[in-house]
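All protein chains but one are shown in place.
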Amino acid sequence: MTTIDMPAKASRPAFNIKREGERFALVAAWLLLIVIFGTLMPDSFLSWRNFSTMFGSQAVLVVLTLAIIIPLTSGDFDLSGASILTMSSMLIAVLNVKHGWSIGPVIIVALVSGAVIGAINAFFVLYFRIHSLIVTLGVGTFVNGMILWVSQSQTISGVSMTLVEWVIINRLFGIPLAFFYALILAAVIWYVLEYTIPGRKLLFVGRGREVSRLNGINVDKVRAVSFIVSGLIAALAGVFYSGMTGSADPLSGLNLLLPAFAAAFLGATTISPGRFNSFGAIISVYFLVTGITGLTMLGAQAYVQNLFYGGALVIAVSLSQLVRNRQPQDFS
Amino acid sequence: MTTIDMPAKASRPAFNIKREGERFALVAAWLLLIVIFGTLMPDSFLSWRNFSTMFGSQAVLVVLTLAIIIPLTSGDFDLSGASILTMSSMLIAVLNVKHGWSIGPVIIVALVSGAVIGAINAFFVLYFRIHSLIVTLGVGTFVNGMILWVSQSQTISGVSMTLVEWVIINRLFGIPLAFFYALILAAVIWYVLEYTIPGRKLLFVGRGREVSRLNGINVDKVRAVSFIVSGLIAALAGVFYSGMTGSADPLSGLNLLLPAFAAAFLGATTISPGRFNSFGAIISVYFLVTGITGLTMLGAQAYVQNLFYGGALVIAVSLSQLVRNRQPQDFS
Amino acid sequence: QADPMADANAIIAEHEKMPVFDPPGEAFDAKACMAGKKVLSIPISMTIPFNVELQKAMAKAAAEVGFTYTTWDNQLKSDQWIQGVSQAISQKYDVLDIAGGLNPEWLGPQLAEARAEGLKITTTHFYDVTQEQHASVDYSGAVDYTGAGKLLAAWAFAKTEGKPNVLIVGSSDVLPSIPFVKSIQDQLTALCPECTQKHLDVPVSEWATKIQPGVQSAILADPGINFVLPIYDSMSQFVVPALRITGAEGTVKIASYNGTPFVLDMVREGQVHMDIGESLGWSGYAAVDNMMRMLCGLPSVKKLNSPLLVFDEKNIETAGVPATFDDGYGDAHLEGFRKLWKLQ
Partner (left out) sequence: MSDNAVLQMNNIRMRFGSHYALKGVSLSIRRGEVFGLLGQNGSGKSTMIKVLAGFHQPEEGSEVILWGQKMPLPLNQMDIKTRGVAFVHQHLGLVPSLTVVENMRVTALGRKNPWFVSWKSEGQRVARLFAEFDLAIDPFATIAELPPVERAFVAIIRAFEDLRASDAGYGGEGILVLDEPTPFLPAEDVKRLFSLIRSIVKTGASVVIVTHDIDEVREITDRVAILRDGELVDILDTKTSERQTILDTIVGSRIDAFVKTRKAEARPAAVTVRGVTDGASPAFDLDIAEGETLGVTGLIGSGFAALPYLLCGARKGAGRITLSGQVVDLAKITPAKAQMMGIAFLPGDRLGAAGVGSLSVTDNITLPVLGQHLKPLGLDRGSMAREAARLSEIYDVRPPRPEMMLGSLSGGNQQKVLLAKWLQIKPKLLMLDEPTQGVDFGARQQIFKALDRATAQGTSILCASTDNEQLEQICDRIIVFSKGRPVMELKGDDITRKAITEACFYSDTHQAEAAE
């Protein structure tokens, strides 16, 4: 056994067609959808306005998906994300509209509320050692009750135009700023998960709690931080939500829960297959919404949207599994 | 190597106060709730009519929870259960009311539809090796689309009174028959999981896929059967649903998804702690509904129900964790 | 003090006769001023039968007049609504209609943008006649929920020989529910100040899980309840099982509003005592009428011209077997609107 010089083959094979195929299958499917709808409706579908609206209006879902990716990476489910989003947007509306607070402090309160709910999740999961699924389901339901109470079940409109402007009215290349915020956040999360030590620790904790503990990672701290950050980002999604609509209602945000999970899991089949990853999540969101938008523009009935959504989800994942020879997906 | 007498420790200590405490903590919490509300409202709450109403009206949720317990035991999530339920009740309404089929064949068609959807879940999960969460989410959404299409987005009323009678009008001890069906089903599932080899194989597969395969268990078959049986039971829940309401609408059954998961996980802390179990699920459902009913009778507003539901869920599990010294819950 | 029973019966009688067409304003040449115009309507969700039928009627009316009418199919998702507004702007529509329960406040910034691009905004079948429309809206086809509320209260009073004990099932997250419930409450109080009434408030998304247990609990807590008034009749499918399971079916009656076909079927089968119908065919025409008035420079109508009609065991067969959204009201409106729009 001698120390020898670096062998050339130690660095990755430069290009692996199969692996790249796996990574970009969903992107290809997305482009295909665009081509199809573009051919059918060259004027309306291919307009920049259509794309910019699509990009802008999905920013909320993207951010929520990013929020749940973090605990998913560290091995926990967070079903309270949509409730936190709604709570945050409702707090903004109530404090800003009803109590006349200025928007800056209101946003801070909203973000803090998200972090606090995340901390509550973390407390129950970690102190009592309860499965995250049941804790976040319970806490989420509790938060839903709080929202109804805070809002008296009412929609509150008239949220500060400053917020609205900075979220959806001001644009870059015609796309509302919200999209770029989501993009920046995705890049930050990507960077943190891939290129920082805390990000690596998160991944290790998700893949092996006991291994991580024995390797000197403070597992409870990592999981707690991941819940809190997830709450914070979900609350940020709520800020965008109220900026997007200029209002808050106690319920519609809750519908984003399942789409966010769908996007997170679909996203884990692309870009960095086998890992929950932020750009994969973005692509999943836009892949699905492109299909829905195209169908709506074609005048398809509501049920066709469900058929597409469910069908596309399953088929997209199936195809990506075919590309990787149907190796089981392993997120743990 | 000599044959010696049976060692004394081979049979477990007959009675272990801690273990029994753990097993019956939730039952105690339930009784406590009854005592509290009974003291506050001795006449209305403690009436047999109130209890028979509670027992009868939650039978659908109980059956749906039993449906998802089966794949949970074998290590899979089934998010399509509520969609199957809705599909089944819609098929009953459409075929019975619109097409005038008699109720017997209609029920069979509904049950078959559930089994078929379960088989589709199984196909994608097992053939393509996709995570069950994403498959059942996708298939569930697809089925929702099918429901909208079949029903033309309409609520259909006027389902055969024979069904309604056998579900909710005919009674035993004043309790609608639906409750007893659910009870019988729970007993059957309990028996199969606890006292038969196929049941134990299910558990084995849930706890260790590779190990089960090494031991000669046909893991794919077991998982496929568990999806199909789950679909079948969810469809049965749909039969009860249309018997309960005498009608079917394309959306409202879907709201039962999260409550069913909550009950399944809460139920896994009681009776047979650490394992998803049918009587635990029943007790969870009735524990939660007792609280809600009591609060509603006291005149609490709608949001209080959410607060109770979420809070009780988390606190009940926390208490049961305290009893067992906060050992982590391990469902795998 | 007048006789409350007479008052109640008067209110009921007024809505039991076959509706007649009552022109909502002056006649105008719709074809002329609508030529080349485009209307896009965003309903709250096309998974709600009510919206599906309303949209059908509006599309039919538009086809008669001959202008472009598009429905933005969606499923209760805010991003889809936003996309719809964007579509209206980019495809140069003239009118953006927010229909069937969608609250314009949920689309504040988007509607502002649409307006800035020159679109006119209308709401259809959303506000109650007593409510102010939101600043972002030009014309509203307001609905007489208050009138329906009075009618429900009168019905409960009259059919219990003046001793109503009422459970109102409301849903205050839907904006017009608030004046609707209030008008029931006020009318009941006016008719019978000492009578008991209770309000069960259930948000729309929780109807399926909360109405049935809520009604059950209320009935068990107060066995004297003799009328349940779900303000939207789709709630009935959860009220009926609650009555059945508590053994109150028959003694506790249901009266409601909307004229949804499956509930009319339930009236025919005796499960629901009365349903206030509102012809969606009629409403659709009335909504289009109001929209065209806006484009033709005429003043808005105060109240959507779509009469309320009582359906009970006496006249339920006229609604069709199985019932439809449109039968039983006669077709005075078709004739009437065609004349009004100078189509014939």
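Letters A, B and C name the chains as they come in the text, with residue numbers starting at 1 for each one.
Please note the rule applied: a residue touches a chain if its C-beta (ideal position, glycine included) is under 8 Å from a C-beta of that chain, and two chains touch if they have at least 3 such contacts.
This structure is a prediction, so every number in the text was calculated from the model and none was measured.
> Touching the left-out chain: which of B:Arg49, B:Arg171 or B:Arg200?
Only one of B:Arg49, B:Arg171 or B:Arg200 touches the chain omitted from view, namely B:Arg200.
> Which subunit A residues would touch the chain omitted from the figure, given the whole complex?
Subunit A touches the missing chain through residues 1, 3-4, 6-7, 9-12, 191, 194-197, 200, 203-204, 207-208, 210-211, 213-218, 274, 325, 330, 332.
> Residues of subunit B in contact with the chain that isn't shown?
Contact residues on subunit B toward the absent chain are 1-7, 9-12, 194-198, 200-201, 203-204, 207-208, 211-218, 274, 330, 332.
One rule holds in what follows: only the chains that are shown with their structure count from here on.
> Let me check something: if the centre of a chain is the mean of its CA atoms, which chain is farthest from subunit B?
Using the mean of the C-alpha atoms as each chain's centre, the farthest one from subunit B is C.
> Report the inter-centroid distance (CA atoms only) between subunit A and subunit C in whole Å.
Using C-alpha averages as centres, the distance is 37 Å.
> Taking each chain's centre as its mean C-alpha position, how far apart are subunit A and subunit B in Å?
30
> What are the residue numbers in subunit A that touch two or more other chains?
148, 153, 301-303, 305-306
> Check each residue of subunit C and list the ones that touch at least two other chains.
46-47, 201, 203, 205
> Quick one: in the complex, what on subunit A touches subunit C?
Interface residues on the subunit A side: 44, 47, 49-50, 53-54, 56-58, 60-61, 148, 152-159, 164, 168-169, 241, 244-247, 249-252, 254-255, 289, 292-293, 296-297, 299-303, 305-306.
> Mind pulling up the subunit B residues that touch subunit A in the complex?
Contact set of subunit B toward subunit A: 79, 124, 127-131, 133-135, 137-149, 153, 258, 261-262, 265-266, 301-314, 317-318, 321-322, 326-329, 331.
> Per the contact definition, I'd like the list of subunit C residues that touch subunit A in the complex.
Interface residues on the subunit C side: 45-47, 70-80, 82-84, 86-87, 89-91, 103, 105-110, 113, 134, 172-173, 175, 201, 203-205.
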